[in-house]
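FYI, not all chains are in this one, though none of them got moved.
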């Protein structure tokens, strides 16, 4: 019985009203293996994980932890105590509480109900140091941390639980290459300690880098569980999508035209130096940089989301009004923000409304919506994005993470903007859908838009962009040509260590 | 507002593998029967149940006189509730509506008071509406521009408006009011009192504004997530300002109608109406966390409370028991709604406030 | 009734008040937001002007807020008032505060509602007695309509107020004297919300087809009854007796939707209260208990000149 699976699922089913999220899924994760879970957006990966952790109740099927059957109705606390730890796809930290309280939530060191603050601090510091955050003050409130740090804190929390099974649901979406690489090292170390790991990611090379076996889900059904070594990227994609994807990145496009977007001496809050940058019609400019290098701040300021201390944003040579996002949108700029939940979606509203909101003026006359137009407009914007949903009027919160992201792409596509600023546009999006989004971006560029893409995923920038600007410590550190540059070149330019070379 | 019945098993990813049924014409925007039994229009089944029970229990419930009474009684609350709903949709709260009812009532009454030399009725009404809208606008400015918590802002305004009302009248009732003024609420068209008509008019108009105009969509967007809305190009401040101003305006309108109905400008009138209006919205399916609720729901909520009060008097229930019974019935009404609509597991504590 | 005590308070009562000019006297009403208490404050202001004392006028926001009234008394002690004229919201709850005030040498005159601890003097109507007058009048009205066994609605402004309970007790007693078969069949409570009062009376007229009379226990209830009776056109078949003399109620008496009102004299309470307070401060002894009584006024005497000031007391300002 040496190889008893840490967890095993048999014939698990889960439906949400009319949606069947999982249908007869089997899964076994062995100690000391990294088991990847692959599938398109909405395939049911997160749902499966929620069932493993007791966050959702399964409708049918068996669930065993170390051979012990689990009760059909499971609470997260029971699952955790049985040894299942998880890093959720959507951040689940409590923003108003401190880092240490978040890390110890649910199992505070205490004596008779009274918190042992010293031990709490020690525990927190120990957990943080495992993800390279030893320097972070555990008494900082989570609300004050940038997204990437929050993700690391979340990972620290799970690592600190000494679980038998650790589940990662897209842990690297908010991380840069460096942090992601460090995380993979951590996962390997966990595996070597005999911990079972269930790993979900839409980044193929990550799966190939650490995966021992892979289970593929499609439309809530099990496709197969196979050794990772038996797959190539192509066969894995084929298994996930059920079709082949000829090329992930769009091919050649027609040349670029006039300068469409120009940042002239733009200085967002926190920037010491003004930034000058121009993007031509038809051009896709990538912005590379480490976490916190200021890429998002730059985009936000150019869109009027944050105040500009100095400088001007020009669209087609005319100064754009960046006093507010609304004004910027009217000047023809659109911004897809990086944090879907906090500054992108209106979660309670329907998918349809979420897509239409930025361009609602286009389907109304004198402020009154035109009958029938909204649906048409929205359907056109979502065309080719393969958004998986039940009904246009379902709340956008019912969509899987990747599909939520697609609705945001559709939102900005619908505006007919001249300039699109996309901050991590493929965050949490599957391969097939990435190809769809890249294609849509390329189409938009081909239609004459100037597009700026911020991404922490370098292959994407190299594959998609015409030109890459590297941001380092709130300065443009240089440019790279995707046709020639390698990931190392870009990283080199982005890292502060090499700063002296620049001067 | 999902239409579960008519959506086929929500199918696969867009176009490619399964063909999705062609997007239906925009019928989802049209009110269909199935909507009525949806939490979005919360309370309609409850309303019908109460009405049915009352018509069995008393002979007098289904008489024309009584329904007329009911319309008159509920209309004032319903109009305030519809205004309150706007603010609630933006995830705010307006505690000042009760005081604005009082203020607008005495402003209108004072303006028409001196029968000779008093302002023409129409002008007096406009004056009162302007005062109410201005009070609402001040709330809006403090919330939207100075970013103060709506609860405190409108609590402050509640005290200020009531104080101003008392100052204006010296705490005395303003009367007698001329017949032209009392005719506003007193009259009737096709045998149905003006008050009832006005209540229906306000509800239908607001329902239309919320469903069919860009502004209406913006109101929901702001309530759902103000930051997301701002970054989507929604003019958040103007939307908030308009919601608070309209809430004030409708409260003032209710105040004028109340003064007209009573033939008196009573400085204490409207006291406590804020809670009733909020309750009506919530009974009608609105969430105090914003972005959830409809104008029709607010009307239904007001009717539910109105029916309980009306039924209580018709049945001659002891007032102490009536108070208990209304409390219990409100709980049952919302609880029943919740259980029915609660198929999808909601979180404790996250339950719509 | 004590009609004699009505009319402009005799200026002569100022006899025992020499040398009080500049004294600080606080007047604390049950509430500030109604005609009744405004009249009382107007009376106090008049007396204050006549005697040259320094007045502070206060009152809680609502008649149910006893705690706030206790605080007001305490604050008056703190701010150094020499005398307090108090219309207490409870017959016992202010005892502690009043005792503390008197221990510090502050003179306390109670008006409208007596309290069970000692004070320098009391001016007010006996509510049970006034209720009895109302019951007697109701019986007369019912008998006149041939409905001596009729059903009566009790329209009440708030639950849990002693004064109102006293009025009802008195009313029942007065009614029972000659109309033992008539009965109060239902009580409706409007929480001092006029709109609600109108609705309730409307509903009762609909719900009790053989309703014969309405007893309204304060100005809100009375005004509400007047309005509803007018809306339903039921003035002829219903006997309506109400407390207080809101202008709207007086109007109701004129137009017939109210048959009789019971009127006290709050202006006198206020004037006399300050006068007695000043007397106490000056060292003379005011009357221990002064009951000016209540008068029943109906259509026949509503426009009589002797009631003019009673029904339309001088305003606070001017």
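All chains are identified by letter, namely A, B and C, in their written order; residue positions are counted from 1 within each chain.
Keep this in mind: a contact is a pair of C-beta atoms (placed from the backbone, for glycine too) under 8 Å apart; a residue touches a chain by one contact, two chains touch by 3 or more.
It should be emphasised that the depicted structure is a prediction, and the values quoted were computed from it without experimental measurement.
Chemist: Only one copy of each chain type is drawn here, so tell me how many of each the full complex in this file actually has.
Modeler: For the whole structure file, chain stoichiometry equals A x1, B x2, C x1.
What we mean here is this: only the chains that are shown with their structure count from here on.
Chemist: Could you draw the chains as nodes, link the ones that touch, and say if you get a line, ring, star, complete or other?
Modeler: Shape of the chain contacts: a line, open at both ends.
Chemist: Looking at C-alpha means, what's the farthest chain from subunit A?
Modeler: C
Chemist: Could you work out how far the Cα centre of subunit B sits from that of subunit C, in whole Å?
Modeler: Here subunit B and subunit C have centroids separated by 36 Å.
Chemist: Taking each chain's centre as the mean of its CA atoms, how far is subunit A from subunit B in angstrom?
Modeler: 41
Chemist: Whole-Å distance, subunit A centre to subunit C centre, using C-alpha means?
Modeler: 71
Chemist: If we count contacts the way the header does, which residues on subunit B are in touch with subunit C in the complex?
Modeler: Residues 58, 60, 63, 65-66, 69, 72-73, 76, 166, 170-173, 175-176, 186, 258, 261-264, 266-269, 271-272, 309-310, 313-316, 318-320, 323.
Chemist: If we count contacts the way the header does, which residues on subunit B are in touch with subunit A in the complex?
Modeler: 1-4, 7, 9-10, 12-17, 23-26, 28-29, 212-215, 217, 220-221, 224-225, 227-235, 290-292, 343-344
Chemist: Can you list the subunit C residues touching subunit B in their complex?
Modeler: 32-35, 37-38, 156, 159, 185-189, 191-196, 198-200, 202-204, 206-209, 223, 227, 231-232, 246-248, 251, 315-317
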